[in-house]
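Just one protein chain is left out here, and the rest sit where they should.
Think of it as A, B and C in the order they're written, each chain with its own count starting at 1.
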Amino acid sequence: MQTTLDADTTPAPAHIANHPTHWRNRGFAAHWRTRDDDFDASKFGMWLFLTTEVLLFAGIFCAYAVFRMLYPEAWANGSHHLDWRFGALNTVVLLISSWTAASAVRCAQLNKQKWLKINLIITLICAAAFLFIKFKFEYIPKLSEGKGPGAFFTYAFAEDPYEVLWWSLYYMGTGLHALHVVIGASLLGWVLYRSWKYQAYGPSEYLMVENSALYWHLVDLVWIFLFPLLYLIH
Amino acid sequence: MNTPTLASANMSFFQKIIFGDHAASEAGAWTDGLFMMITWFSIVCFVILMTLMVYWVIKYRRRPGVAAQPSPNHNLHLEILWTVVPSASMLVMFVLGFKGYAMKMVSPDSAMELKVDAWKWAWKVTYPNGASSPEVSFLSYSDNMAQLESGETDTYIKSTGLEYPVFYVPENTSIKLRMHSQDVIHSFWIPEFRTKMDVIPNRYTGFGFHTPKLRSSDTYLDSASMTQAPGRDMWIFCAEYCGDEHSRMAATLRIVPQDVFDAKIKDWGTPKDPIELGKSLYNTMCKICHSIDGSPLIGPTWASGNGFGFGYEAALADGSSAMRDDNYMRESILDPNTKVVAGFTPSMPSFQAQLSETDINGLIEYMKSLSDRNSDGSKNDKNNQQADDTAGSDG
Amino acid sequence: MTTNDHAHHEGESYFDGPPGILAKVWQWMSTVDHKKIGVMYLVAVLFMFFLGGVSALAVRFELLDPVRTVETLNEAGELVQHTTGQRLAPLIDIMSAQNANEVYNRIFTLHGALMVFMFIIPSIPASLGNFFLPIMLGAKDVAFPRLNLLSWYIYVIGCLFGVLSILMGGVDTGWTFYTPYSTTTDADHWRVILMILAAFILGFSSILTGMNFVVTVHKLRAPGMGWFDMPLFIWGIYATAVIQVLATPVVGITLLLLIFERVMHIGIFDPSMGGDPVLYQHFFWFYSHPVVYVMILPGMAIISEVISVHSRKHIFGYRAIAFSSLGIAGVSFLVWGHHIFTAMGELAAVLFSGLTFLVAIPTAIKVFNWIATLYKGSIAINTPMLYALVFLFTFSIGGLTGLPLATLATDIHLHDTYYVVAHFHYTMMGGTVMAFMAGLHHWWPKMFGKMYNEKTAMLGCIIVFLGFNLTFFTQFFLGTQGMPRRYANYVDEFQTLHIISTYGSWLLLLGFLIHLGTFIASLVAGEKAPANPWGGLTLEWETESPPIEHNFHHEPVVTHGPYDFETTVPPHWDPKDFPLPENPSSH
Partner (left out) sequence: MTNHDTTNHEPHAHGHPVVSWQIQLGVLLVLLFFTFTTVLFYNAENWIETAFQIHLPWWVNVIGAMSIATVKAILVCMFFMGLKYDKALNTFAMLFCLFCVALFLGFSMIDLDTRDRVDTWKKGEIVLGGTGKGLNTPSIDPAFDSTLSPTINTKGLSIVEFNRQQKIEQKGSEKAYWKYHYKKHPDHRHPADTNNYFATLGYDHQINLPDANKAVPRTGLTPGLFHATDPTTDPTTDPTAQADQDANASTKAKSDDTGKDHES
């Protein structure tokens, strides 16, 4: 069936096309009846994993909600120490990366090997940009001003006795999210490496691309909520 | 007799086994009744189930060559029945439990409000007039009166571990507790009243209870005069795990006639000789961690000698040393963990909110009285004698 | 891929590997076979059970006497001094504890943490579940075999962290790590952080296992096996896995926050910085209440199997039991508040009290169904059945004594007392552990291909039953009379009951030692087990014992329900040995 879908005008060179890791030569685990069962099961497993990630962040969100309810002034003041421009910029970066990740999946499905690589590279660049902005323009200046988490909070101009809690949650939430950015980026980097070296993904074998992309979209989802909560709500 | 018993008039043998004693308040009695109701319900269910189980296991035990007899795999009416009946009975339990809970949580506006402070590992009750009880007693459910009358208090104290502070409340009054903790979470439990509530740092919690009327049979042993006085003792336990001495964090609630109570708190409210004050404060608040006979406990001993005691140089954990003078003592009480004596962990809470200036002075005076030195380290013999007999009298 | 691993030894039983001990070890350490992994889990879990049991015995021994701690430790020191010339450092120094009570606190914390995080949560799902879930589904393996192996390794690493923190002296936070005590105690040591990390890591193992099982049940059922043709064991494990997936991440973030609380005082749970310690309890119990159903649901699942097989009777109310498993899983997320009635606001307390009763109803339904299953059966009295009956006895007590704890007025009195201790030991040990023993004896011939000595096993079962009730039934009265939990010293009045309880714990030890001996004897010299010793109808009885590499020679096709004992002669059985009723009831 791949012939009908073979959108890749330049066929892979022999040493890649015959490599066991090339997508045409990949088998599936022996305990599955069909490749589709394997595919659907893995994808379902990934979704279950994503639910656990959501519940992981639910802890942060719950703490945020509870303390915002208890100490609204501290939350208002805290949010105005952040510059919404950087938040918005990072949101745009992540949305674009999410889009490229999605179209990377599409390219794998249609066997557009070149565009698959290009999309993945753009996604990784966006990930790097996100982290750069986060650290260069937000973490480092804030920390140098003494707006640190918990006992590292030495900011003298704080308005409210609870702002330290806001900063703790800010660093916990964004830090955990940044960690997920790194994990997702390394997953996508692995995918890029394999498609670069073996053309490992194609119409019949794009599960890894799809799952890594799903993970990346989750990172995006979490940020879609973190951005208004931390930067816009006061 | 200082055993907190209730000569129970109408108490089933079964209930006696379960609770060992009557509840002391109406809300507590309600709780007992509800508990017994649930227990009987459970016993009935359990007996029915187990009889069926055992009967069928014996009746239908496997015999070679005999097949299991056919019977339906499910029975809608039966299943509906045994879904609805438990649900209904549980609804009843919930409603009754809610009512009992409300009886414990909501206390009348006329109730006398006591402030309860908790820290590792002691209780303190402050009365409306700002006084707090200096009295301690060593009481136990066990019947060791013989030892007591024969004055073998030392062995007796050893057997129960330590003395507990005694908090007085008048009979037949509504009490409302406002509790807060200095360090970790504790839980203020009076088993007789069948109610407890966590005591949480930096937050007020509380509950209320109505003390019972005293009856002729209710007497307690007045540890000062070794005579029986009308009144009734109850345990107070810490029920939330709070550290090393969690199991020793107990106290006595003593219900006395109104006039006795009034006299007591009036007496405690009036200032007294600082050394006596310090001693009573020591017995109620400090004894758990600081000895006065030189034996090392959680904290440094107050007895003088081998580097301890007032007026002696203290070797601190950070290597430096400090003279144990009035200022050091004051600082160590109000802000304990800045200068920690070597070999001890900084586990003492601050007593900033706890002690008035008079109290602190009293404590320091008491420490002086235990030591054979002045604050400048010079020797004095005047206090030495007193230190000995204080230590002796206190064991 | 896993194919190369599955290629060889077709037809051999799963555990005869290549010759050479090293080769065998490597084969086990690198296997992706769910059966091997299940057995590896079984070994690890039983070892943790042993450690936890030892600490439990230590706790009970300490409580023989109201003020024993100090004396015991000094005596220990002097005893050694008498025998050997030099005085051994007593336990208090070994554990670098401040005082004697702290030793006790660390030991009961050790007991709690080991038993909850390292034994009882993974016990049934990860060992028996791993082994039998795919076979009962007619599958060759779980959905993600390599993930399965990974989760075992993660589990072992988590246990290592825990054991390491114990070797460093142990923690005295209590297994619930309540703040602010857990954030301030031993603040200059990192063994507490190690123990928290251990729980955190074990959570990941639990999540991965759960995911694996959910996907397996959804995607790997044998042809012809619809949802309601599944054995109830699968239903129970499925409900368990759902809870594992949905609840465990929350404890992950909780423990993470707790670690940061200790390291950099982020203050979210810390009243000294405006945080709220009760919020921690909400976070913790949102996981830890559902997780008690992670502990008990697999036990219930085993009982459904054992009772129906050994009484050769179609389970009564199949759908009721299946749905009640799901119901329990769903309701378990609504009721965590009843652990903190004494710390909550009144409104929330009332709310949670009402919701808590909901969970009792499906549980009651299950018990009724099991007992109804016995009716008109052909009941074999052997060890699995005996343990199932013990389960019905103890678990009913455990469940019924939960009612006063859901009722607000009584819970305010009983909370944090020995009544609670007794209650959850009746559900956890009297429920899960008894069911675990039932399942172990039920499936032992299948797992290892050897029969065990029925007489000694039944003797052990009876002794465990007596010891268990002796140990824990007394504690109900201790609690109602006013004995708080986690007390190293207590008032003299309670001594009698405590002594009885301690003697019971020794009886328990005896019982489990008998079981250990039985199992070892069976492994060494047990007679070869037939493929289907009990006459079960589920798929695991169709393959050999022990099962072959890929479980089945040919992919099984489900032709009969798992409990159709009235109409089906079980596989590997001669019809004359398994008489069927003449006129099967129509349903």
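The rule is short, and it goes like this: contacts are C-beta pairs under 8 Å (C-beta built on N, C-alpha and C of every residue); 3 or more make two chains touch, one makes a residue touch a chain.
Everything numeric in this text was worked out from a predicted model, so none of it was measured.
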{"item": "Where the missing chain makes contact, among the chains that are shown", "value": "A, B, C"}
{"item": "Residue among C:W28, C:F333, C:Y503 or C:W573 that touches the chain left out of view", "value": "C:F333"}
{"item": "Residue in contact with the excluded chain [from A:L48, A:C126, A:L176 or A:A200]", "value": "A:L48"}
{"item": "Options A:R33, A:H81, A:K117 or A:R194, residue touching the unrepresented chain", "value": "A:H81"}
{"item": "Chain A residues that touch the omitted chain in the full complex", "value": "1-2, 4-5, 35-36, 39-40, 43-44, 47-48, 50-51, 54-55, 58, 61-62, 65-66, 69-70, 72-73, 76-77, 80-85, 88, 91-92, 95-96, 98-99, 101-103, 105-106, 108-110, 146, 150-164, 203-204, 206, 213-214, 217, 220-221, 224-225, 227-229, 231-234"}
{"item": "Contact set of chain B toward the excluded chain (per top definition)", "value": "105-106, 178, 180, 182-183, 201-206, 335, 337-338, 345-346, 349-350, 352"}
{"item": "Interface with the unshown chain - residue positions in chain C", "value": "180, 183-184, 187-190, 193, 218, 246-247, 250, 262-265, 267, 270-276, 278-279, 282-283, 286, 333-334, 336-337, 344-348, 351-352"}
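Methods note: only the chains that are shown with their structure count from here on.
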{"item": "Pairwise touch network: line, ring, star, complete, or other", "value": "line"}
{"item": "Busiest interface, counted in C-beta pairs", "value": "B-C"}
{"item": "Rounded Å distance, chain A centre to chain C centre (Cα mean)", "value": "36"}
{"item": "Chain centre separation in whole Å, for chain B relative to chain A (CA means)", "value": "53"}
{"item": "Residues within chain C bordering two or more other chains", "value": "274, 276"}
{"item": "Parts of chain C lying in touch with chain A, wherever the complex brings them together", "value": "1-3, 6, 134, 139-141, 143-145, 147, 207, 210-212, 214-215, 218-220, 245-250, 252-254, 256-257, 260-261, 264-268, 273-276, 279, 283, 550"}
{"item": "Residue ranges of chain C in contact with chain B within the complex", "value": "66-67, 98-99, 101-102, 105, 172, 174, 178, 180-181, 184-185, 188, 271-272, 274, 276-278, 311-320, 342-343, 346, 349-350, 353-354, 357, 360-361, 364-365, 367-369, 371-372, 374-381, 389, 392-393, 396-397, 400-401, 403-404, 406-413, 415-417, 477, 480-482, 484-493, 563, 565-566, 579-581, 583-585, 587"}
{"item": "Complex contact set, residues of chain A against chain C", "value": "27-31, 37, 40-42, 44-45, 48-49, 51-60, 62-63, 66-67, 70-71, 149-152, 161-162, 164-165, 168-169, 171-172, 176"}
